[in-house]
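Of the protein chains in this complex, one is absent; all others appear in place.
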Amino acid sequence: MELKLSGTQIEDLIKGGFGAKQKMFNIESLVPGSVRIRTPFQPRMLRPGNVLSGPALFTAADLAMYALVMGHIGPELMAVTANMNLNFLNKATPGDIIAEGRLLKLGRKLAVMEVSLYSSADPETMVAHATGSYALPAKR
Amino acid sequence: MELKLSGTQIEDLIKGGFGAKQKMFNIESLVPGSVRIRTPFQPRMLRPGNVLSGPALFTAADLAMYALVMGHIGPELMAVTANMNLNFLNKATPGDIIAEGRLLKLGRKLAVMEVSLYSSADPETMVAHATGSYALPAKR
Amino acid sequence: MELKLSGTQIEDLIKGGFGAKQKMFNIESLVPGSVRIRTPFQPRMLRPGNVLSGPALFTAADLAMYALVMGHIGPELMAVTANMNLNFLNKATPGDIIAEGRLLKLGRKLAVMEVSLYSSADPETMVAHATGSYALPAKR
Partner (left out) sequence: MELKLSGTQIEDLIKGGFGAKQKMFNIESLVPGSVRIRTPFQPRMLRPGNVLSGPALFTAADLAMYALVMGHIGPELMAVTANMNLNFLNKATPGDIIAEGRLLKLGRKLAVMEVSLYSSADPETMVAHATGSYALPAKR
């Protein structure tokens, strides 16, 4: 496995693809087979009980997978999530969301990955764990 | 199974719990064992390719489950998602998100549900399917 | 959607593919989009507590999906399970396992299905629910 894009290139492609005014997340590390991204805290990530919401954690997991796929197959915005399974483990205290993704398989049709999720406010406690697959475009 | 809350009561509780200025979704139907909610379209639901994003569909599925749990156990904002599995089936053309939830089990510790997701722009095509569980508070 | 094989043809193909001496299950119903199979009870399906085991229920769900895929794409033994998610809902009293499968999507690369599982000893109680996907062979 080798990388086709740098973290900065991926951040820019995703920002452009979403038509966002600013970066949605920072890729703190990208090496063959794994990625670490940070999604900055925003108040709308909270749910009742003052914890990070399920959708916020899903979004971070999905972005980590998207970055991992693009890093390994190149500038391909059309890869799409096929399946995502999340286990919510512990209350997620408000903070940036840290998502550490790992490629389990990069096949022709599917990439399968797992992501461990943390809050920067309590970086020792895994708050959720995701596994998922992305369907890859046919011609690459 | 009987209902403990009406759809309007649930909409208000969730709006209040999230500190939202307006309703986040409409409960179009709530009967014992099932619910149908509509989340109005917003441009930020889109991802590249002009389709509804995974996080937007996750959010709708999660809200349908939350409404289903509250409808059956009462005004309990502290029920939390334990597990969520989503399969993304078809491109979701931009529109309101319709989520049809069904209770598979209401136990003492866990409620297990499934949700079928549609876009109002193409109401015949299931765009995603979710199953998930909520951990229920101990004393009720 | 139309069927490419009858239930009896699928039973025979699977029996042959597994080199089994006798049928592993009966296809009680097969119509476009759905299937119902019965796996006869065997004592080795039990786990401590005198309930049907997780692996026995997984097997029934997987066979229902395999039958559903073959019914819709033809005599293709090489379709393989890509993902399977099971929620175990209620104690499964010993009996034949009834698996009712439904096709959620038949794509070019993946078929996505859900299966509801029952014991014949208590046919009103859903004991487990599965969703899963099969990777389909490239040339068909």
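By written order: A, B and C. Residues from 1 in each chain.
Methods note: a residue touches a chain if its C-beta (ideal position, glycine included) is under 8 Å from a C-beta of that chain, and two chains touch if they have at least 3 such contacts.
On a predicted model such as this, the values are computed, not experimentally measured, just so you know.
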Query = In the complete assembly, which of B:L3, B:L77 or B:L110 touches the absent chain?
reply = B:L110
Ask   = Please identify, in ascending order, the residues of chain C that touch the omitted chain?
value = 17-18, 47-49, 54-55, 58-59, 62, 77-78, 80-88
Remark   = Residues on chain B facing the left-out chain by the touch rule are 82-83, 85, 109-110, 133, 135
Remark   = Where chain A meets the left-out chain, the residues are 83, 85, 87, 89-90, 104-105, 112, 114, 126, 129, 131, 133
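We adopt the following convention: only the chains that are shown with their structure count from here on.
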Note = The chain whose mean C-alpha position lies nearest the overall protein Cα centroid is chain B
Task = Report, in whole Å, the distance between the mean C-alpha point of chain A and the mean C-alpha point of chain C.
result = 33
Query = Between chain B and chain C, what is the gap in Å from one C-alpha centre to the other?
reply = 28
Remark   = Among chain C residues, those touching two or more other chains are 83, 85, 133
